[in-house]
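For this view, one protein chain was removed and the others were kept in their places.
Per-chain numbering from 1; labels A, B and C assigned in written order.
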Amino acid sequence: MTAILTLDGLTKRYGQVTAVDNVSLSIDANEFFSLIGPSGCGKTTTLRSVAGLESAQQGCIQMAGRTVFDAATRRDLPPNKRPIGMVFQSYAVWPHMNIYENIGYPLKVRGLPRDAIKARVQRVLDMLGMGNLGARMPSQLSGGQQQRVALGRALAIEPSLLLLDEPLSNLDAKLRESMRAELKQVQRDTGLPILYVTHDQDEALAMSDRIGVMSAGVLHQIGTPTEVYTRPATRFVLDFIGTVSYLPCEVLKWEDESVKIRWGEAGEASAMLGVNQDTPKHGPASLAVRPEHVLLTPVADAIQPGLARGRVKIRAYLGDAWEYHVRVGECLIRVRTDSAQALEEGSEVAVGVRQGYVVNADDAGQERVLFS
Amino acid sequence: MTAILTLDGLTKRYGQVTAVDNVSLSIDANEFFSLIGPSGCGKTTTLRSVAGLESAQQGCIQMAGRTVFDAATRRDLPPNKRPIGMVFQSYAVWPHMNIYENIGYPLKVRGLPRDAIKARVQRVLDMLGMGNLGARMPSQLSGGQQQRVALGRALAIEPSLLLLDEPLSNLDAKLRESMRAELKQVQRDTGLPILYVTHDQDEALAMSDRIGVMSAGVLHQIGTPTEVYTRPATRFVLDFIGTVSYLPCEVLKWEDESVKIRWGEAGEASAMLGVNQDTPKHGPASLAVRPEHVLLTPVADAIQPGLARGRVKIRAYLGDAWEYHVRVGECLIRVRTDSAQALEEGSEVAVGVRQGYVVNADDAGQERVLFS
Amino acid sequence: MSQRITPQHKVSEPPALLRWWLDYRRVMLLLLTLFIAITIVYPLYQVFWRSLMVDGEWSLANYSAVFLRPSNYMALWNTLWVSVLATGLAVLIGTLAAFVVQRTDVPHKALLSVLLVLPFAIPPLFSAIGWVQLAGPVGLFTQWWRELFGAPPPWNIYSPGGIIFVLAVTNYPFVFITVAGALARMDSSLEEAARTSGVGPLRIMKDITLPLVRPAILGGALLAFVSSIDNFGIPAVLGMRAQFYVLTTRIYEALTIPNMPLATAMSVLLVLVAIVCLVAFRRLEGSRGQYAVISGKSVTPNVIRLGKARPWVLAALYLTLVVIVLMPVFALVLTSLLRFWGADLSADNFTLRHYIAVLNQSGARRGIINSLILAPAAATIIVIVSAMIAYLNVKARQRGAGLLDGIATVPFALPGSVIGVSMILAWSNPAFGPTLYGTLWILLAGYIMRYMAFGLQSTRSTLQQIHDSLEEAAWTSGASRLRTIRDITLPLLRPGMLAGWVLIFISAFNELTVSVLIWTTGAETIGVWIFLMQDSGFTGRAAALAVLTLPVILLLYLFTQWLTKLEARRRERRAGKPDA
Partner (left out) sequence: EPSGTVTFYSSMQLDVVEPIIEAFEERHPEIEIDLLYSGSVELEQRIFSEIEAGRLRADVIWAANPALFLNLKEQGWLAAHDSEHKHAIPEDLRDEDDMFFAGRVHHMGIGYNTNMVSEDEVPRTWEAFLEWGPQAASASPLHSGTNFNMLGAFTQNDELGFEWYERAREAGMQVVRGTGDVTRGVVSGEFAVIKGIDYIMAGQAAEGAPVAFSFPEDGVLALPSPLAVTAESENDAAARVFLDFILSEEGQQVLVDKFFMPVRTDVEPPTGLPSGDAINALEIDYDWMAENGDELRERFSELY
């Protein structure tokens, strides 16, 4: 596959702050690529460098085969010369133009004839399900509709690459979900490669072909949603993508590709977890578990060996599932079970672990995630 | 149980718009009550009427045994005379006061002695885990911390009732989730009855003891989270709480408390659904299904009688689960399966329904939801 | 994520990386610097180097003369305390009026708002004279008081108190306008949060509302304060009789002797006072984050129901308005219609002859025409230039543009007579360029120098409210930087520019102190003629001319209303057909 966008060693500093630290990535034709990370990690700065709104200090950027930025040769194409469409978090719909004009403006700038503009805008409006709203002013639209206008404006020029900066974060839950599907659909229909910035992991997982996880300017991992969720490269990725609870544990024994650990209030529970790589050191470590990988049974039913004893502190109904906060020893574990099983708050339960990650320090004291 | 708050036939009109239409409800001591509904349905107006920030045209409001509002006798206590604490969506933390002053101000106004204020503010700060932040200014706090200050301010006066207007909707996904748990914990600890307004169904389901579902000023249903999720009173509630997909179906036969229907592209699939009430009319109706009640199997595995044939259009990874949009005939059904089962986009599948709702029109043409 | 840091453009890239538009920015900055250098720095320099000269040699003697004479300290002290009290009173009136109009349910809000800014349209000299007519020893109010109580009234208009009062009622609109705007934009949930915390309405105003609009109050107060310290007409008319001098009247005196170096040294003092206050006010304003509540989003203001008090509040408001706004206007109109100043109000003393006389004077007629040319010309040039400076400063974040902005604001603190002198010094026998003195151009130059600050203020604040992403969106849509400015920035900036334009127009239209020094035959203005008539004892004619300016200003107000409506209608029309 040909790469539509390639970043190579991009570094952008603001005074003392290194907002983007030696980031390299490439996006293929048709790909939906998300950059995800906590607030302030440098996602927006990366995106703006791609758009040409910021100039990096190091690295180069190629777009559809052309070098649009190269710190070494001091080449730096202005945004209006780059084949991109961009959607801003704040929509940035121009309040003094109606919807039709907003979407048509990039075309007008390019000198397209009136008729061609008209046809193309109408097509975009139809695609976004707003065929009859062209004459409205932005102030007469709801947030979700404004969002679609911003999207339509970026799509109208049929760019080689679409850049989106947290486009859904201002929307309410229901609308966000439907816009997600819509955006995904648009990408399917147009085959447009997308670079998407978000701090919402659900969004990134659900929409992306690949995800880049950033923290403090550094790209920690690039991978498909399943990769980053199930095989996090660093403890940061493990924490940030999905929910985990930590339990103290002890590594007992390591054989071939599995590891035996002991955990629980009195160390009464044990588990065998597969391990992909490396030798986990024996001794104390952390066991990280996802809510859906914990097994809960009422104590009345059975307290088998290998299970730990716990107590339900809080439960929350999620409609299609229940979520519990279960106290085991000093720790709270979050557990998710399907909606059939409803345990009372305060009830005693037996807790087992189906899958988990062992986090321990290597010889250099660096934390490693060993996944099963 | 004694009702802390009772609304009786509350109606509030703005010119032509009836924002709140004859709403009655009551909240018991210790109860976490959520009002949920789409944007503009009148939730905020209801809450503000309770607070005394709006005067309704009809109805009356009782609070802790006292009538605070009565349209008939024109009694209308101002907000500062009502025993409430309120948290606003925008936090409304006073930017010119530090955290300590923000929380202490309502106490100062009540003329409490300095020492008592100090002690109480410190207790509240400790409870919110911000014991050492008292001297900070709001601008030096993160969104989540500001949110806690707003909460602390409302709690400090030890109100009889806490009112919250979408307090979490400005937070990002990760923070929102942790604040949810925190809020729930605070309510547990203080035993304070809460009237909570939100448009986020997950939030309402997870936190509430009871939920009131509103639409266009009208209260459609009041019930526990499981009640409104599994036994929606109206089609609106069915749509709004949780996700449903609709399929055309035909009611074949009704016996005792179950109904037999036929559905699928060529009507090839069938299901027996339990029915709670009423006689569903024979003939065409809609089958409403939740994503977690749909069964997917690769066609290669088995196409049994009773299952329909479909094709995966879009799949989205949710980390702990997969979501599919499956085309069956003309319709798209949303399906949720646990993360073990991963079907490719475009693959053919067999689709079964485990539970569902039959929606059909009664003799008067009114739509009814018949649940199994 | 509501509060996020808007990424700032940094211009620290190596020079070779400069894009063509960066160069374009530089060119723009260069041109603007040239403009400011010629219109503002050069005249300022002409005045100020003279303050450092004694008999052709560099010396600080003028400054020591200023600082060694106790009477100058007295004047400085008087300037300060009078301005502080006048500003205090102006803040009180302006804030109260803004609060009542914005936050209560009084009726006739539109009318009240117009009436409340009317004092802007009357030259300060005339409010002073008007107040003498009303509250002077033989004034209307004084006579009424005598008839009612049979004793002389407890006030004396010729006193520091009188000066403070008239300064306050002249300058309070500055406060009213800024505070009303801030109140309209304030998030009312901050007040509601207090109400639901058990706080009563008055206490909320004191503890929440007022502290939150403090930046606006301070901003308005600063304008009122600077206008007070550089006002000449009011202390001149009301202060001399009480032997009460302030800096401007001392400067005027020094110009009369004439001792220009002394006058300029005193002006430097005045500018220093203004700058110190500017800095002090900025300090008081505190960090910005503390007041981030004033956001761009529209909010429904929290309206206090006055209930039974409503008619009383309304009556009090109208009474105040009548007394402090309409009566001076009335006095002015009366003067223009009476045969002579102070005549009895009997029917045969009313006459139109002042109007006829003044309109028969060709100079006065020319003055009207010239003012009608100069005021819009100055307003237009200032607004365009300051829009460009503000753009470079706020949007392009061009280094140096902020300095330009600061420099162009300095003349605002100078008394008009000093600006007038600087104009003659700069343009009567200029080091370069044409001799503007003797032409209409010098008046234009004088107005530009005097009112640049108004234009900068209004365009800067409007630009700050336009989110960066609106421009970036156009840029990434393929529009060049210039095209973005034309299609996006300018249309969004237009309301701010219009507001600045109107303010400058009104101020320049009957400008007096600068014009009176630099006009020449053929280049008269209304202000000049008002002053000349006044000065040579034709008070009636002067008043008649001043009255003639009122409808112009009223028409202008209606015109801008109409423009705004037109804009709205055009939008509606456009909304009706998509491809307009």
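By definition in this document, contacts are C-beta pairs under 8 Å (C-beta built on N, C-alpha and C of every residue); 3 or more make two chains touch, one makes a residue touch a chain.
Predicted, not measured: the structure shown is a model, and the values here were computed from it.
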item: Shown chains touched by the chain that is not drawn here; value: C
item: Chain not shown: contacting residue from C:417, C:462, C:507 or C:525; value: C:417
item: Residue, one of C:28, C:44, C:134 or C:237, that touches the chain absent here; value: C:237
item: Absent-chain interface as seen on subunit C, which is shown; value: 46, 50, 71, 132, 136-138, 236-237, 240-241, 243, 252-253, 255-258, 260, 339-343, 361, 363, 417, 420-421, 424-426, 428-429, 437-438, 516-522, 531-532, 534-537, 539
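Quick note on the criterion: only the chains that are shown with their structure count from here on.
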item: For subunit A paired with subunit C, centre-to-centre distance based on mean C-alpha positions, whole Å; value: 53
item: Geometric centre distance via CA averages, subunit B-subunit A, whole Å; value: 26
item: For subunit C, residues contacting two or more additional chains; value: 1
item: For subunit A, residues contacting two or more additional chains; value: 39, 169, 199
item: Subunit A residues touching subunit C - in the complex, by the definition given at the top; value: 14, 39, 44-45, 48, 51-55, 74, 76, 78-80, 82, 84-86, 88-90, 92, 94-96, 98, 100, 105-106, 109-110, 114, 118, 134-137, 140, 150, 153-154, 157, 163, 166, 169, 199
item: Touch list for subunit C against partner subunit A, complex; value: 1, 4, 7, 9-10, 13-14, 16-17, 19, 21, 467, 469-470, 472-481, 483, 487-488, 491-492, 571, 574-579
item: For the subunit A and subunit B complex, residues of the former touching the latter; value: 38-39, 142, 169, 172-174, 181, 184-185, 188, 199-203, 205-207, 225-226, 229, 241-243, 290-292, 314, 316-321, 323, 325, 336, 338-339
